[in-house]
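Yeah, one chain of the complex is gone here, protein chain that is, but the others are all in their spots.
Right, chain A next:
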Amino acid sequence: MATSVNNSFSSAFSDAQYFESGMIRSEEIRRQLDSSSLRDKLEAMKRIIALISLGKDASLFFPDVVKNVASSSIELKKLVYLYLEHYADSYPDLALLSVNAFQKDLTDSNQSIRALALRVLSSIRVETILQVVVWAIKKCVRDSSPYVRRASAFAMIKAHEMDSSVADDLLTSFEILLNDHSTSVIGAALLAWRQIFPQRYELLHPHFRKICRLLVDMDEWSQVTCLQILMFYAREHFPMPKHFHVELDQLRERSSNETLQSESIDKVFSSKDEKEDEIDEDLLLLLKESEYLFLSRNSAVVLSAVSLFFHLAPYEMFLEKTIEPLLRLLSFSSDIQFVVLEFIFVIASLEPNSFVPYISCFFLSERDSQPIREWKLRIMKALVLRASVASLEPCISSLMMELRYYLQREESAIAHSITEIVGIIGERNSSWSFLCVQVLSKVASHSTSHTVVSKAMSVLRHLIQMQPTQHAGMVQYLCCHLMENNNVMASTAKAHIIWLVGEYHELLPLKMSVELFRIFCTLFVNESNQVKLQTMNLGAKLLAFFSKEIQDRKEAVARKTEYYDFCRLLFAYIVKVAKYDSDYDVRDEARLFEVLLLNEDHPSLAKLTMDILSTKKPTSSLWRHEESLFVAKKEWRERGPVLGSFTHLFDGKVESDNNTFLPDWSSVTKCKKLRMEETYDSKKQSQRSEIVLDRKSLSTQGFYESSSSNTEEYSSEEQSSTISESEEESEEEDLVSDSSNEQQSSSKEVDNLVMDVEQARSSNDPLSRISNDNLVETFQDLGIEEFSEKTSKTKKESNQVDLVFELSNSTFEPAGKDSLPVKMNKCWKRLVNGWNCGGIEIDYYVSRHPSVYGLDVCIVCLRMRNTNTYPVSNIQLVPSKASEESEQEQLPELLSSEEAFSLKENEVKEVAIHVKLKGRPDQLYLDLECSLGKFPVCFRFTVGEILRPEVFNVSEFEKRKSLMSGMLQMESRIYVPETTKRRKDDKVVEEFLHATILSIANVAPVNNNSATGKQQGRESTLYYSARIRGNEKLVLITLKLSFQGEADHILLLLNSEDIVIGSNLLHFLKRQIEVAIHDL
């Protein structure tokens, strides 16, 4: 009673109703979503989710749902997130509305909300928010909660999937994750490694041993990932262990005496000194640690460990460790059994003797499904094919009983494979052959299933044909059986028996075969085609035999002549009947025999035919034939696809991509030093030099192909000392001053800046406090070299800064696509090198001079140099065709450029182009046309360059800022390192910051008259404002410097009407400032 009440009660509140109710009215749902009641909203969301489940399109609610994203109820939030993930990619613009809610949630105090926000944010497949995602990831890798850090690793994968170019940007964040102390985070980080940085082993070297040791403590799914990664790692870095392949004599030894391999395994693990030269110690560590995982209850872990041992371990060790766990896995659910059986199949065909004692595990059970039965039979077949006779001996009788049972069960689906197994057994050993023939004949004579009988008979015929004299009794038995039960037998079986009798009639009493022939002649008309054909065959053979005997005039000729005449009469009769048969085969054969044998005119023809008929038929070996078909070869361990991968399971059907094939063993131990767990500093040192080596070795393998020259460039820069760096620099300067055009073009810039500076000095703003040195630096940043020559001391300092920028660049973007290591605070950037652009080398910088075409247009100065040894003419920059076709509205647009011109060898020319920006820091695609051809050129604006300065005073600034609060405000903190604090005065830091900001972003400083007065204690504030070129949206930057005791930090506040650009800019500024300040 109580339960029934309970049931009806619960069904009243059941959620299942949402699936049934056909009355889903969109207005109703909309109303509920707009209602203030949480209950209504929840119900509406449930309805919508049910709609999605039912396969209906619920996207029309998108605007209404997005409104609820900021709800405080977690339940509602989760449902909204679910919806967003489902539809966001079809409504990218509307999805952007939710970004701010996520950003707010990312700072929530509840770790699960932070993680949820990050996970959903990264799951929304809208490319425009990619920078926000990257920014969020960088924030979250430093989160206090491992749960959030784990989520950030997953977010990396998703961001990378959206746009693979973020990989380099995420590298540092990734390294932080890999250094984490929580196994759940490391596990996730390794997953990210595989998805984002495959093959970049230099990231893993210092962690290799740590990962091996932590393997047991990780969660099951991370274990799977780790085992796979480490398997590839080991192949790439370790030489092949000495006993990886089994030696032939060893194999023979084992098969002869069945001593199990236990002692030799102990050797591998115990007596280390002996084994040291045979197996790398790190590989041994990996094997030892992964051995524990055979205990895991997760089949994926166990099977991964099995394939690791299969592909890496010395032969004996692999055999000892893997077989038991594999067999144990057979007690798992049927689908897992299916995969396990495929594993066993491969290993069993390599090493059958070890599986033979367990052959009863592969006996078919009533409850096995068809796919599993097939695999079990395949394994049995592999065992009888490959195992040694000696090891098979003890179990052969039970195996034969089992096989006979299957045949008696008359299942046509598996009959073929079973009879084949029986045939192979019979062929393997002549003493087993009798057993097989007996079983098969019994089945063939008693079974009612035609398929089973015909399969059994064909194998039986094959076995008898191999050793006819031994099985003469069997032929006789079959013949008698056929005569007795010819009405119940399958026609195929009959045909086979008749053929046997015809072929081996010499082994039977003569009368018997003649009698059989007689019986079938009387039944001829009603028999099937095959029987008819075989009856004619039998008659022909008998005729041939008797005529030969008569000619040879051996004993008892009289009786034979009698038989001959008898047979001839019968034969003539059936040939006559057969000539009018409905089947053309029968008719043909009848006519053929009539001409050949019954033709009185040409006795020689008859004789020849008889010779042909009585020749011994060649026998083929079923065993050899089957063995040659086998897929599993000895080389599999070294070269085959990874055991258990889809390439293995769907052999041949999946196009094999290289990821499922292991690389060849390394010839020597690689990078051994790097795996040593040293103190942090020395580790870093050695790591760096190794990265260089590693990349060089990789550069030929395709992954780094595109950037191989770049990486080499990095390596030289990274290794070179400061001195050589400055030398290099001065060389460049020489080159710059050589070009006469240079000074002209930049003079305008100089004027502009000097004006700015003077203006700043006259007012009482922070700029006035900037020392001369820093000013020079600022100028230098803008590419005006002559100023830098004033003081050599400043120059040296700025060079250091340069170096820092370079290094930071190379770590953030080691595989930069379109630029060489860029000197951020020097204006000229290399756009293309001569060698990939017809010998024309292009440098560029974005000028801050206003363009005559409008506020949203900026000027890009290009410096082209012809590095060829011959002149190039007709050089012109035109918009790229490809970008025109794509019609992306937000791409920058080329407004004007110069007329076509020509360059003599080594001539340098500067041109300016005007580019209209559309509010996004996107790439500009151009084609460089010249007499040599057409070359694609593309450059990317940094987010600081798409701004234009907008001047405000402080009160106006504050007013605007207050209007852009809430979702339009973003903030970030930059910590000032201890060392910088100690060495530098606060003022210097402030001035330095000011200079940095002006150099990296085209913003206007706000005249801050009162700021100095307001300076409370050790706090000061800097303000900048700008508008985004293209959409004229406002960007306000506030820098709060507080120098209070220990907690020295800079608060970077950014208000922007454009969230995406805002977050990009914030992130950009932060990065640049952090790098700059670190080396101040």
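The definition used in the following text is that a contact is a pair of C-beta atoms (placed from the backbone, for glycine too) under 8 Å apart; a residue touches a chain by one contact, two chains touch by 3 or more; residues count from 1.
By definition in this document, contacts and distances are computed from a predicted model.
For the chain of the complex excluded from view, the name given in UniProt is "MHD domain-containing protein" [choices: "ABC transporter domain-containing protein", "Dynein intermediate chain 1, axonemal", "SUF system FeS cluster assembly SufBD core domain-containing protein" or "MHD domain-containing protein"].
Considering the full assembly, A:Leu191 is the residue among A:Leu191, A:Met317, A:Val439 or A:Leu597 that touches the omitted chain.
Across A:Ser299, A:Thr609 or A:Asn1055, the residue that sits in touch with the chain not pictured is A:Ser299. Among A:Ala70, A:Leu285 or A:Leu327, only A:Leu327 touches the chain that is left out of the view.
Touch with the chain omitted from the figure is made, among A:Leu177, A:Leu286 or A:Val339, by A:Val339. From the options A:Gly644, A:Gly839, A:Gly944 or A:Gly1062, the residue with contact to the chain not on display is A:Gly644. Contact between chain A and the absent chain runs through residues 6, 9-10, 13-16, 18-19, 37-42, 46, 49-50, 52-53, 55, 73-75, 78-79, 81-82, 86, 89, 109-112, 119, 122-123, 125, 145-147, 150-151, 154, 157-158, 161, 182-184, 191, 216, 219-221, 224, 228, 292, 295-300, 302-304, 307, 324, 327-328, 331, 333-336, 338-340, 358, 360-361, 363, 365-367, 369-371, 398, 401-402, 405, 408-410, 446, 448, 488, 642, 644-647, 649-650, 653-654, 657, 659-660.
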